[in-house]
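== subunit A ==
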Amino acid sequence: MLDGYALSISDLMRSSSIAAILSLAGMLAVPALADDLPKRVVSMNLCTDQLAMMLAAPGQLLSVSYLATDPRGSAMAEKAKSYQINRGLAEEIYLLRPDLVVAGSFSTRATVDMLKRLDIPVAVFEPAYGLGEVRDRLREMGEVLGREEAANALIADYDYHLGSLLEEAGHRPRAALYYANGYTSGDRTLAGQILFAAGFENVAVEAGYSTGGILPLEVLAMLEPEALITGRRYSGTSRSEEILDHPVVQTLRADGTNGAISDRDWICGTPYVLRAIKELGTLHREMVED
Partner candidate 1 sequence: MARLAIGLTAVTVVFFVAALTLGPAPIGPVESLHALIAGDEGPLTLVMREIRLPRATLAVMVGASLGLAGAAMQGYLRNPLAEPGLIGVSGSAALGAVIAIQTGLATSMALGLPAMALIGALVGVTLVMALAGPRGSSLTLILAGIAISALAAALTSLVLNLSPNPFAANEIVFWMMGSLADRSMTHVWIALPFMGVGWAMLATLGRGLDALTLGEDAAGAMGISLKRLRLTLVLGTASVVGAATAVAGAIGFVGLVVPHILRPLVGAQPSRLLWASAICGATMVLAADIAVRLILPERDLKLGVVTAIVGAPLFLHLIYKTRRQLA
Partner candidate 2 sequence: MTFLSINRLSVSLRDRCVLRNVSFEVGAGECVGLLGPNGAGKTTLMRAALGLIPYEGESSIANMVSADRARMAAWMPQTREIAWPMTVERLVVLGRIPHMANGQRPTAKDYEKVNAALAAMDLDRFRDRTATRLSGGEQVRVLIARVLAQDTPLILADEPVAGLDPAHQISTMQIFSELARAGRSVIVSLHDIGLAARHCTRLILLSDGGVAADGPPGEVLTLDRMAEVFGIHAFYRDTEDGPVFQPLKVIE
């Protein structure tokens, strides 16, 4: 039995991009199971929520985070409602008696550490920084859930659709991604790659942004993007989103094409990014045909 566990750990170790892996002591203390697959999985991160919902066997996934039920940020909000909801607190997660917790690397470190101290195995996932990494995340989730086959099928499907979407773009309009607080995404980000895949040139790259960062409004204005793609508003008011009403942003919108993206398809590296590419592709076609 111990051998069986040791094997699964080494398997996990081999899938290198999982940052921090299962707690060894925790694994050894868990009583023997009929087979070595986790049966009570709890996810505490919006992106792992969606990956787990896509891949878990019926009954295997017990709980997802509350963020997964928010239709603005989650592409699987409806489905998430059929699971128990957690708020990512160590206490409630412990009480669910999970045999595996999946978390994002940006999840609260204190919570993850606490769970490890409580001998609960935790698999930590990095966010996807590109379209290729969507594949990696799917594979990793398949591995920790013991659902490699389902993962491979999904990956094949993803590759097929991605290939069909990636047309050779002739003319690439210059577009800017601009979110609340003046944040933008460069080419080494998921959003940046979605933009490129949809046939746009990213002006943030011209300004020297490869990762995400704050793009000063005046730099944006001087770049004169042909298309301005902003985040969709959340309910309630915030100062952070006020910048999207700034006269300069309004002028850029009036002068060029503009689109608003739905966070749910952009935030996480799941096959739903295909939907984002498709939507932006429509915008691209409209611009090119004009």
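For anyone wondering why these and not others, all candidates are chains of the complex that A comes from, given by their letters.
By our rule, contacts are C-beta pairs under 8 Å (C-beta built on N, C-alpha and C of every residue); 3 or more make two chains touch, one makes a residue touch a chain; residues count from 1.
Note that the structure is predicted; figures quoted are calculated from it, not measured.
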Pick the candidate that touches subunit A in this complex from 1 or 2.
1
Per the contact definition, I'd like the list of subunit A residues that touch candidate 1 in the complex.
73, 180-182, 209, 213-219, 221-222, 224, 234-243, 246-248, 251
